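Every protein chain except one is present and positioned as in the full complex.
Right after this comes subunit A.
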Amino acid sequence: MGWFSSGPKDEGGPAKTSGGAFESPTRSTRKQCYAARDAFFDCLDKNNVLDSINTKSGREKAQTFCSQLDQEFEKNCAHSWVEYFKKQRVVNYQREQTIKKIEAQGGEITAPQLPLPGQK
């Protein structure tokens, strides 16, 4: 059934399995997905919506303002990717805020990481 419903779409997204995953993720399908994601996130930015997945109000707001782009997003990405990116958006924002907060307090951000070559 999966291939009947997803195959004949002319301008639609890449082939997907019945579960909503890509049949075969390629560079072009990823590119399409990222573009759809960015368009959707731009819409959320314009309407001042951060979280479009974790809270009920957020989901509703996203539905009200950006439902068209959300559908495009779902169409062009695997469903798991959509959830991943939506959650990542929140996490990234919170991380930025935390960094800003620490920097405003005069603290220094030193993310735990391996030393770069040349650094002692």
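Quick note on the criterion: a contact is a pair of C-beta atoms (placed from the backbone, for glycine too) under 8 Å apart; a residue touches a chain by one contact, two chains touch by 3 or more; residues count from 1.
One rule holds in what follows: contacts and distances are computed from a predicted model.
According to its UniProt record, the chain left out of view corresponds to "SCO1 protein" among "Endoplasmic reticulum-Golgi intermediate compartment protein", "Mic1 domain-containing protein", "SCO1 protein" or "Ribosomal protein S5 domain 2-like protein". The omitted chain makes contact with subunit A at the following residues, 2, 17-22, 24-27, 30, 33-34, 78-81, 84-85, 111, 113-114, 116-117.
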